[in-house]
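If you scroll down you'll find the structure; I have some questions about it.
All protein chains but one are shown in place.
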Amino acid sequence: MTHEATQITSPPKPSEMLLHLGPQHPLQPGPFLLDLKIEGETIREAELKIGYIHKGMEKVFEDRTYIQILPLTDRICYLASNSNNDVYCRGMEELLGIEPTDRAKYLRVLTNELCRIQSHLLGIGEYTTDVGFLTMFIYMVRERESVVSLLEAITGSRLNHNYARFGGVAQDLPPGYKEMALKSLGKLKELIKSHDDMMSSDSIYLKRTKGVGTLTAKEAGELGVAGPPLRAAGVNYDLRRLEPYLVYDELDFNVITQTDGDVFSRVKVRLLEILESIYIIEQCLDQMPSGPYKQDVTPYITRPEPGEVYSRIEDPRGEMGMYIISDGSDKPYRFRIRGPAFATAQALPPLLIGTYVADVAAIAASMDSCTSEVDR
Amino acid sequence: MEEGGIKLGEIELEIPPNVSFTTTSAIHDFIKDSPMQKLVNWGRKNSLWFMTHPMGCCGIEQICVGVAHYDTDRFGIIPRASPRQADVMMISGYVTKKYLPALKRVWDQMVEPKWILMMGECAISGGPWWESYSTVINMDEIFPVDIYIPGCPPRPEALLEGFIELQKKIVAQKDRTVIPNPADGEV
Partner (left out) sequence: MGDEQAAIQVIDKTIMIELSDKFPDVVSDVDVPSPNRAIARIDPSKVHEIMQFLLDKGFDHLSCISGVDYPPDKMEVVYHVTSYSGPLVITLKASVPRDDPNIDSLCDIYWNANWYERETYELYGIKFNDCPYLKVLLLVEEMEGEWPLRKDYAGYPNPT
């Protein structure tokens, strides 16, 4: 991989032309500009321009107290808001030297997995519209609503949950939640299996996705991607297994991998991960211990000791990390967000070179990057 | 009418043979004061196609509201990907210095009549990022906004309510839509 692959180096020759995709585009939620230099139908060079919704989060976070940052972490990536809360709280717990209660750990795993399911469902849905499979989009959003209802029942919010707290969670499960969740997820499991069959047997869909946008394991490692695009290439890299946090070491689950690394495999990994997440949630609901869901005293005014922490987590899109430097005051000295989608977005232009214009939508959407988190 | 050419904004166009242009808005003015306008507005309010233009958290709710569960098709409100086919633009996130020129251009590409919905705190008043270095606030001074939908993010029901309020405004002729006026050179 050379760096020439990430930018347009020269003006187009007479046989070539420049194609701007964006900033307003229907590919994914969030604006970005994808400049393509094409010759006929083939892409010769590609450049991704980001920053259209750069809000300067890291600067804003340095000006907020630790407890004020907590709801703002939702907005880093709204589809993975529970993961973001969790990675922040785990970092802060390490700085403050406290440990979440046992029940809170299970509750966090539960909400994280629900969040992963809804994120994958919307990711697949967005992607299927881009390959012209609108029926599947409608199905996926319909299925997502049932998962969002389950999240809403716990957290009280549809999108930005703000659920984790330092040393616990915001509230306990509502009464009768287990039955409701098992019924809803059982139905979802059947539906996902049927959607998987539908997508694996549609000959037009297979032709559009098999062998398109292939990313081998070696290339994926070089490009620094993580999450489903890496696992689709056959690399067994999952922080839930590699660096087990919360209670993932007590739960039984498989790390889903595929071998081809093409568009089809990336979507297949997400579909199968939904089933795996449902399995994890079922175990959580069974094994969840009773007890307090938060510490007796929630530390609202927090002045951690001077120090630093890098905490990371397996987001729906890969490795989400936060690097927090504390100087002993009530505000962080430096707050660095290492988003998985940033790494994935960077790997997009080299993937596009040599493919056809018609495949751009499929490849870009199958990477499932979240523009809000790329820009921050 | 000028001989040999017509001015559209900054561009001079040659008039092809057997084509005539009008530079008055007499028909429009006539309809505006007649009962006919009610019929026109009834048609407009029932076909508010909106542009899918997600810019943040609210964008996800915007996607959800267009399909399956909340199904805005019931009100004739249909998501469209292209600004040229859309009537309603939703500003659904924080507008940055980098994005503002593009957003203005997208707004100019939409055909009239067109309306703007402000969705979410970020667009309305700044939300959590109001003092950031890369963002532009007071969007209502830049765009003619009809409806403000507060929330962070607003629920899909709130977004639907916003559309219904816009429909009421259109029927009552109190909306801030831009009326095309050929005399201004705006086409």
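The first chain written gets the first letter, and so on, giving A and B; residue counts start at 1 in each chain.
Simple rule for what comes next: contacts are C-beta pairs under 8 Å (C-beta built on N, C-alpha and C of every residue); 3 or more make two chains touch, one makes a residue touch a chain.
What you are looking at is a predicted structure, and each value in this text was computed from that prediction instead of being measured.
Asks: If the hidden chain were put back, which of A:Y177, A:F253, A:Y279 or A:Y323 would touch it?
Replies: Hidden-chain contact among the options goes to A:Y323.
Asks: Could you tell which one of A:L223, A:M288 or A:A364 touches the chain left off the display?
Replies: A:L223
Asks: For the chain that got dropped from the picture, name the residues of subunit A it touches.
Replies: 1, 3, 6-7, 50-51, 54, 56, 58-59, 63, 221-224, 226, 230, 235, 237, 239, 242-243, 249, 308, 310, 312, 319, 321, 323, 325, 333-334, 336, 338, 342-343, 346-347, 375-376
Asks: Provide the residue numbers of subunit B that touch the chain removed from this figure.
Replies: Counting over the whole complex, subunit B touches the hidden chain at residues 96-98, 130-135, 137-138.
In the analysis below, only the chains that are shown with their structure count from here on.
Asks: Note which residues of subunit B are touching subunit A in the complex, please.
Replies: Of all residues in subunit B, those touching subunit A are 51-57, 59-61, 63-64, 67-69, 81, 83, 93-94, 96, 98-99, 102-103, 106, 128-129, 131-135, 152-153, 155.
Asks: Which residues of subunit A touch subunit B in their complex?
Replies: 23-24, 26, 29-31, 51-57, 59-60, 63, 71-72, 74-75, 78-79, 122, 126, 137-139, 141-142, 144-145, 158-160, 372
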